[in-house]
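Mind having a look at this structure? Questions to follow.
With one protein chain held back, the other chains of the complex are shown just where they sit.
To keep things simple, chains are lettered A and B as they appear, and every chain counts its residues starting from 1.
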Amino acid sequence: MIDQSPYGTWVGREALDMAFSLAAFDQAVSILFTDTGVNWLRAFQQPNDIAQKSVAKNLSAAPIFGVEALYADAAACRRYGLTLDNMIEGVVMCESSSELLHQFAHAAFAG
Amino acid sequence: MPARNNEGFVVNANEWTPAAASIIAADDGIKLNEKHWEIIEFLRLFYKTHEVSPPSNRLFVKSVKEALGDTRGNSIYLMTLFPGTPAKTACRIAGLPRPTNCL
Partner (left out) sequence: MALIHTLHILNKTPGHARSLQCMDALRPGDALLFTESAVLALATQQHPEIDVPVFVLAPDALARGLGQCPDGVTQVDFPAMVDLTAQAQTVISW
């Protein structure tokens, strides 16, 4: 789970790295974005001028690496004006994050 | 020749050229053929799309498999083309940053 905004810290990227590593060893892994973390999923991020790589483009490699799903907390998306139309492709909207968490054997927050 | 870091990786992926690839490969004793170029082109496109190198050997093999199928996307094939740590060797030649999880 990533509940922190992109680019501010390295916490989220470390979580992404962990998810990719689990996928590399064929562990079933999904990522849930909640709170300000949903801002990872906004389309058309252009971080060239702050000398960083686009977290959205990094995330687009997740299905290739074997990450099963990218979930977004619907309430947080509404708060930040995010809809499936202005988010990156392949995001699954999740009305109840707490219910989703019960479907997983293990859940961990980034940071 | 683009600037390279202490491990031989090109510092700025945009400065990479096919000619540079041949020189970097020669350092590893590799003479590039069509099979190498197919993987190099795949990696260049991968990096342009995702702004990240495949982080490990396993994910390198997985990504190649996804894009080019089983005959290319297996570790023996990639190990033969890019000896050592295939993800590292291939990314170095293709001008990508060092895969984060390769020692």
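Remarks
The rule is short, and it goes like this: a residue touches a chain if its C-beta (ideal position, glycine included) is under 8 Å from a C-beta of that chain, and two chains touch if they have at least 3 such contacts.
Note that the structure is predicted; figures quoted are calculated from it, not measured.
Looking at the complex as a whole, the chain kept out of the display touches A. Remark: the omitted chain is touched by one listed residue; of A:28, A:43, A:92 or A:107 this is A:43. Hidden from this view is one chain, which touches chain A at 5-8, 35-36, 39, 42-47, 49-50, 52, 56, 79-82, 86.
Just so we're on the same page, only the chains that are shown with their structure count from here on.
Here the spacing of chain A and chain B, counted between their Cα centres, is 27 Å. The touching residues of chain B, when paired with chain A in their complex, are 46, 49-52, 54-56, 58-59, 62-63, 66, 100-101. On the chain A side of its complex with chain B, the touching residues are 17, 20-21, 23-25, 53-54, 57-58, 60-61, 64-66.
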